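With one protein chain held back, the other chains of the complex are shown just where they sit.
As written, the chains take the letters A and B, and residue 1 is the first residue of each chain.
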Amino acid sequence: MTAIRIAGVSRAFGAVAAVDDIALDVANGEFFTLLGPSGCGKTTLLRMIAGFCDLDRGAIHFGDRRIDMLPPHRRNAGMVFQNYAIFPNLTVADNVAYGLRARRVAAKDITARVARALALVHLDAHGERWPYQLSGGQLQRVAIARCLVIEPAVLLLDEPLSNLDAQLRVEMRGEIRQLQQSLKITALYVTHDQEEALAISDRIAVMRAGKLEQVGAPEEIYRHPASPFVAEFMGTTNLLHGAVTGGAGAWLRVAVGGQDFHLAAPGARMGDTLSFSLRPEILRPVAPGAAAPEGWALVAARLEHVEFLGALTRMEMSLGEGTRLRVAALDLPSGWVRQSGAVALAYDPARITAFRAR
Amino acid sequence: MRRPGFSPSFSGAVTVLALGFLALFLLYPLFGIFEASVLDPSGAHFTANNYLRVLARPFYQRALGNSLAIGAAATVVTTMVGVPLAFCLARLAIPGKPLLLALATLPLVLPSFVSAYALVLLFGRAGIVTQALRAIGVPFDSLYGAPGLVAVYTLTLFPYVVLPTLAAFKAVDVSVEEAGQNLGASRWRVWRTVILPIVMPAVLAGALLVFMDTLENFGVPFVLAEDMPVLAVEAWKQFVGETGGNPATAGVLGVLLIICTTLALLVQRHYLARRRFATGARTAPPLLAIGPRWRVAAIAFSWGVVALALVPFCAVVVISFMRFRGPVITTELGLGNFIQLFARAPGPLANTLILAGAAAFGGVLLGVPIGYVLTRTRTRLAALLDIVAMMPFAVAGTVLGIGLVIAFNAGFLVLTGGWLILVIAYVVRKLPFNVRASSAILHQIDPSLEEASINLGVSPSLTFVKLTVPLMLGGIVGGAVLTFVTVASELSATVILYSGKWSTMTIVMFQALEGTGAGVASAAATVLIVVTILPLALINRLLRRQGASLL
Partner (left out) sequence: MRNLGRSSLVCAVVAATLLLGVATAGEARAADKSVVIYSANESVLDELVFTAFTKESGIAVQPVEGGSGVLVKRMSSEKERPQGDIIWGISRSLLQSNAALFAPYHSKNVDAIPVEYRDPGDLWIGNNLHLLVLLQNTKLVPEGQGPKSWDDLLDPKWKGKIAFTDPANSGSAYTNVTLLAQLWGNDDAAWEKVTKLFANMKVLNKSSLVFSGVGNGEYPLGISLEYAGYIWASNGAPIKTVYPSDGTVVAMEGVGIIKGGPNPESAKVFVDFINRKDTREMIFAKTFRRPARQDLDFTKLPGNMPALSTIKLATYDEESWTAKRPATMAKIQEIVEKTR
């Protein structure tokens, strides 16, 4: 039963602050993801927890135990490496047994536990194989089994799926999530893939330039990004800028490309410049003569380009003054895709997230 | 599995040509030696008596035992020195590392029999160091005998272990190391259970070279073994001894040498065959942070070993600037040795450069296509070529030299007396260097590049010349330079094969040391060092840039 507490942790490489005063609590049994572009410090933070990177400042606790002063091999934090790091000189079974041997577990227990761990990752029959005889996905499973078998306090995963092909990636992330749930182990997962993060996490921390940009549940982060950076990083969005031109009550009018958008931006006043994010899926073209959905507002746009992707149709629209909008619609009425020209575009004002211009 | 695009005509032609070359210039000459060992005195009947007779003699049993024991001891000690040194150079912050690395390869330049001579002057019974040690009360006897031989081999041959092991340490993916620690193993345990096994193939490759070199080397035991029997020396005496050796005994001893080295080669290959350990690091692992006390120890060890290895080297250079009265060394400085040397040595010096250059060129011409075929194709013929191309490692220079003389002095192809037979001998002897260097680099080149070229309409052979060879250039040059440097200091085959006009610097040294010209010999050694240091500097730059090993 291990929670991770990260308090005031910093690390600089030369003048670059790789991890900058980060405080974070990961609950026991939580699947927590560090998400961010490359160079944001997420891997550095993970390696600090594993013990492969020293802290300049701060402390890390597993439960009540402070671990950041311990050498890596005494932390009991199982780590799955991006390139699997399977020992090429050992068989699959010996790889899995490695941590048990280091802990001087009795030989007969090792055999049983290794067999259980391999069964857990569906590699029962592969114990005597050599690493070079395995596929990427199988190596990944060995890496996971090797970590789980030592019953680590926490499971650390460093972009574990990035070397796999797309389909396998989806399959494996499901398996990882399932394993984590069934073992109720605390997992800290590093990735740059927002979809992956959304799919498997209990909570996500979006990192940027060594700092936490936002911490929250997947839906919260997606629907209510705390910053334009988070909005843009978490999937496709349209980030527009405009001045507040009027409004009543909670609803403001913001002028973009010669048109007015209605949105809620508490605390904004007339004349303020705002940025706001409209996800492609909250925009919907309205057929001529049809009404906009209940509660949605309309702007006039031009259809510039259509991509038919089966279930999904992607469109590019333009407002006035060169502002472009990406629109995605599910199950669009047939005939739409070949049309172009003026379109009435509906949007849901309640789903717009506005940011104060910085 | 055959990769598409590697047309059987290209690789097949290379395989057949290379096998033909080696059959003619390696197997056929060796057959002559072998034949002598299995014929009775009349030369008409096959007999095993020669072997029984030689092996029944306690003297030859001892010679064989001594050679194997000294070879094994030297290999173990060299490995025990070389692996930690490689580790220090790969993973620790050692000040002056580039210089250290350059200096560590220098022992390859100096012919080992010259090292032996210099070491006797220093550590012999009347050696300068011996006497100094005795004066301060250290009971040091002398360098002679097995311990001295092991010491000399260790200090001259450790680059063979250091170079490939260093490259292997740098190629270990650091995450493997971290994974070990993460799973709860201490740093030492990870080193023992993961890192060491991963670099072991490279260590063994180097150790094998050391073992073979100690086994076939006769220049060093000639001086330092005194009257302890050593197989290579006894074989040499039987082949070319002044009082007329016994061809059958000589043949038996030659074959024994080949058997020993071949067995070592096979053991190593058997071990390697079951292991494929490449972890393919994208970047070299980072330097380790260690405590100040360990750091001092590592620095002292690294510099200490290299400094010790350079002792004969420096001694030779110093001696070359001492004045000699006839054979007697004086304590005055002077350039007399060089003046005496250059009265006749421009010829030998030019010969050394020409022959070593030609051998390097020929080695590339033969070795690179072989390395290519061995890396990229899997046919039965290629497997045969793989074995034959490594065989020269197992053949002592003297034995090959004699074989070549027997084979090509008369008959369908006459080569003795010219330069070509020397170059052929060198190309054959150093072929494994070139093959290894090129296949090492080829392993790093994605075959899809070549497939792309062929797919774009360039024939396989032209793709090889226009695309693959330029990509392989680092490895090719590396192999060539190593060939050049080691040929320049080659003695054992040269002494059998050279003719008047084609005397080399090592011959000058050997002859001078044979008589009363120690001064000239050290001057010649100094000159040889200077002219081979340049290509060696090149090799080091390449090594550092590519992180690839040439051995």
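What we mean here is this: a contact is a pair of C-beta atoms (placed from the backbone, for glycine too) under 8 Å apart; a residue touches a chain by one contact, two chains touch by 3 or more.
What you are looking at is a predicted structure, and each value in this text was computed from that prediction instead of being measured.
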Field: Chains still shown that are in contact with the chain withheld from the display
entry: B
Which of B:Ala72, B:Val240 or B:Ile445 contacts the chain that the document leaves out: B:Val240
Statement: Touch assignment to the omitted chain, from B:Cys314, B:Ala350, B:Val414 or B:Ala537, lands on B:Val414
Message: Which candidate, B:Gly206, B:Pro229, B:Pro312 or B:Gly371, sits in contact with the chain we can't see?
response: B:Pro229
Field: Where the unshown chain meets chain B, residue by residue
entry: 57-59, 62, 120-121, 124-126, 222-223, 225-229, 233, 237-245, 325-330, 343-344, 365, 405-406, 409-410, 413-421, 423, 462, 465-466, 495-496, 498-501, 503, 507-508, 511-518, 520
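Here, only the chains that are shown with their structure count from here on.
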- prompt: Between chain A and chain B, what's the gap in Å when you average each chain's C-alpha atoms?
  reply: 55
Query: If you look only at chain A, which of its residues touch chain B in the complex?
result: 50-52, 71-79, 81-83, 85-90, 98-99, 102-103, 130, 132, 143, 146-147, 150, 156
Task: Over in the complex, which chain B residues touch chain A? Could you list them?
output: 173, 175-176, 178-187, 189-190, 193-194, 197-198, 200, 275-279
